[in-house]
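Here is the structure we will look at.
Removed: one protein chain of the complex. Kept in place: all other protein chains.
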Amino acid sequence: GGDKKEKDKEQNTKVEVTQWRLAETWPTNFPIFGDAAKQMAQNVKEMSNGRLVITIDSKNKHKAALGILDFVKAGQYQMGHSASYYWKGKDINTLFFTTMPLGMITAEQYAWYYYGGGQELAAKVYDKHGVMSFPGGNTGNQMGGWFKKEINSVDDLKGLKMRIPGFAGDVLAKLGAKPTNIPAGELYTALERNTIDALEWVGPSLDLRMGFHKIAPYYYTGWHEPATELQFMVNKKAFEKLPADLQAILKIAIKEAAFQVTAQSYHESAVNWETMKTEFPNIQVKSFPESVMTELKKANSELLAELEAKGGLTAEIIQSQREYMKKARTWTEISDKAYLNNL
Amino acid sequence: MKTTLRFLNKIIDFSGYICIAALLLMILNVFIDVFVRYAVFGLLQHFHWVTAIDWYNEHLSWLGGIGMQELEWHFFSLMFLMGLGYTLRENGHVRVDVLYDNFSRRKQAWINITGGLIFALPFCALIVYYGSSFFYESFTSMENKGDPGSLPRLWPVKLIIPVAFSFLVLSIITVILSEIMVLKEGEPDDCEKEKTKSNIEGDAA
Partner (left out) sequence: MIGIYLFIFALILLFAGYPIALTFAGLSLLVGFWIEGFELFAFMPYRLYSIMGNTILMAIPMFIFMGIVLQKTGLAERLLESMAKLFCSRPGGLAISTILVGAFLAASTGVVGASVVAMGVISLPVMMKYNYDQRLATGVICAAGTLGQIIPPSIILIILGDVMGVPVGDLFKAAMIPALVLVGFYLVYVIGYTTLNPSAAPAIPSTDDNTSELIKNALKNIIPPLALIVIVLGSILTGIATPTESSALGAIGALLLAKFYGQLEIPMVTDAAKETVKVTSMVFAVLIGATAFAMIFTYSGGDIIVEEFMSGLPGEKWTFLLLSMLAIFILGFFIDFVEIAFIVVPILAPIAELMGLNMVWFAILIAMNLQSSFMTPPFGFSLFYLKGVSPPEVKTSTIYKGVIPFIFIQMFIVVLLVLFPEYLGFTM
């Protein structure tokens, strides 16, 4: 499907209105994540004075949460809002543009993306699919998940049935856990009834409404998704057909919406954590003990080394991230970390 | 035409056997997964038998792992999608039969021919067409689910869509041809009547 262009008859001027459609991974009115596309579409409409109008189709409409890349690639939708690591099964190089276990935090990752070569690498990865990828808002550090039992040693992870998808699941599996797939609608029941022993979702911003705190008392701090970046996608051909000013407007609208969602996520997390803490004082915040963290780090680097051995673009991205993180982390240590420690 | 019909019916019968096998394999698969998760792992974990868990993860992690969980819905998809055509030939799809039951057999034949040509065939042909590119996209990108222990490739399950709808197309053609036979030769033979009756008793819903 191409763009639908129609004359704006009401104003009787010769302004050409471009109609675009965006498909998002999230269900209708999904909090925070769902606001990203809404904000972007509104930005575009206002800045372009109505010349570019983007309508949003949620998962309820297109029914394919994980079909967004295909849709944008094929041009059925000109845009998408999702997360890059969902395409890992199709193209392993997309894995690195969301967040990596034990990787960079939000500020570091944005710095890498805009000034450390991340943007260029993303372009290289997505060019092949005829798609342009942009940051789509950051959830910040995600919590490590809800556990029914305490984790005191690596042995407690052995055989642990946990809902944890993707690369982080691979890391945990290396330590003997059993990652398990459960549909989102059945998660609460599955945890309540010991079908699974633990699960990770997002963080206070989205966990509170799921109610996990009522059935799993241990809320572990994060390690597996330190800076989850959502993603805007644009079909390249459709983008190139836009006049230069609309192209610039779209890019800025995307960037502003991403920034908005990043701030909103932090805010919602703070507010919801406050609620959780006061209304459910039984929630126990825990961190994995050092012995577990050491093993997680080891497993993580081994798995990354396996990927790096593939060479090519994959190795290039891994090396770029590793080197940039080293540089940025030194600064984080003596700035934010030192500041927080000193308080 | 009779030989063509007989041949087509043989093919549809064959797809029926695939469905039966897929159903039984699915039941067995889910049962094994459940057994491993609760009986085997539940016990090992309960008694903190870490060495056994380690050994299991080392050698048998596929058994009851995510790959096998994925296999469950692969069998499931094979069963109900391949069953679409089989069920159509067996006259098992629900109809609004307020009027249909009182129509003459010739009228029923006309309805089945018209519906097949206008509604069923174009729809299925389109699904075969778009399903093929859906499969091809997955095939060329060597896609998998990307979860720990996932099956290596996802295209086989996506291939089921165009294949199953091709079988459905065959089944629609079979039904149209046999309804044309009814129009040409009058009332259906006894064997076909028998079939309709057994459906009434067999199908539960």
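We just call them A and B in the order they show up, numbering each chain from 1.
The criterion applied here is as follows: contacts are C-beta pairs under 8 Å (C-beta built on N, C-alpha and C of every residue); 3 or more make two chains touch, one makes a residue touch a chain.
Everything numeric here is computed off the predicted structure, so don't read it as measured data.
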item: Chain not shown: contacting residue from B:Leu88, B:Val163 or B:Val182; value: B:Leu88
item: Of B:Ile66, B:Ala120, B:Val163 or B:Val182, the residue in touch with the unshown chain; value: B:Ala120
item: Among A:Val15, A:Ala64, A:Ala123 or A:Ala338, residue touching the chain not depicted; value: A:Ala64
item: Contact set of chain B toward the excluded chain (per top definition); value: 16, 19-20, 23-24, 26-27, 30-31, 33-34, 38, 72-73, 76-77, 79-81, 83-84, 86-88, 90, 92-101, 103, 108, 111-112, 114-116, 118-120, 122-123, 126-127, 130-131, 133-134, 157-158, 160-161, 199-205
item: Absent chain, residues of chain A that touch it; value: 1, 28, 60-65, 67, 70, 74, 76, 181, 183, 185-186, 188-190, 192-195
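Throughout what follows, only the chains that are shown with their structure count from here on.
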item: Centre-to-centre distance between chain B and chain A (centres being mean Cα positions), rounded to whole Å; value: 36
item: Chain A-touching residues of chain B, taken from the complex the two chains share; value: 37, 41, 44-45, 48, 50, 53-54, 57, 61, 65-66, 69-70, 137-138, 141, 143-150, 154
item: Partner chain B, residues of chain A touching it in the complex; value: 70, 88-91, 155, 158-161, 165-166, 169-170, 172-173, 176, 178-181
